[in-house]
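Structure incoming, see below.
Just one protein chain is left out here, and the rest sit where they should.
The block that comes next holds chain A.
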Amino acid sequence: MELQKVITPSPRSDLIVEGIQMISGLLLVLFLWVHMLFIASVWLGATSFNALANFMSRYGLVWITVAFLVVVIGSHVGAVVRRIPKQFREQRIVWRHAKLIRHMDTWSWIFQSITGAALLALAIIHVVVVTYGGISAKISSTRVFNHFLIFYIVLLLLAEYHASVGLYRIFVKWGWVSQHRLHRVLGVITVLTVGIGAVSLYVLYTLGAHFA
């Protein structure tokens, strides 16, 4: 072994960063799903949505969620930036390579860094708007109705895409399930969550129209 490796404190650092990337990613996926379910409470009407929102703010759950997101998103971003080609030269090589070998999964890697960066920006806006603007059936639906419909559609699609590709990658890398089964299961889950989110947005939109 070379000196620089002998004197670097942890030989396990690469494993640990890999672990952080995976665990934070899994937590975010889990969060996303729970989030979609919570929003879906609006299907039952404004009252149940309000009840849930009140419950969350009464016990400080909103701020706990924000803190959770800051920590988890922060570590996820911190762990994955090492994978994004930093030098311009490397960027060019990756793009050329993806074009040259025409391999779908290689493209998905490039998309993963682009959607990731976009998600980071959108998620920050979303969190800031929601925590300062407040959550209630009236506020949220008016928000969706007035300005944010497109924003939320984009956010929903990007998040679902990024999450399912990321999950797929994790399972393939660790070899936990067969690739074929994985495609199907993830496909179903993605359609389901996008569907739930879309219906929630529709309900919120009509509710917003009603309030307006």
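Everything below uses one rule, namely that contacts are C-beta pairs under 8 Å (C-beta built on N, C-alpha and C of every residue); 3 or more make two chains touch, one makes a residue touch a chain; residues count from 1.
FYI, contacts and distances are computed from a predicted model.
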> So which of "DNA-binding protein", "C-type cytochrome", "Sarcosine oxidase subunit delta" or "Fumarate reductase" is the UniProt name of the chain that got left out?
Replying inline: "Fumarate reductase"
> Which is it among A:101, A:121, A:150 or A:212 that touches the chain not included here?
Replying inline: A:101
> Among A:31, A:109 or A:161, which residue is in contact with the omitted chain in the full complex?
Replying inline: A:109
> Hey, which chain A residues sit against the chain that's not shown?
Replying inline: 1, 11-12, 14-19, 82-83, 85, 90, 93-94, 97-98, 100-103, 105-106, 108-109, 169-170, 172-176, 179
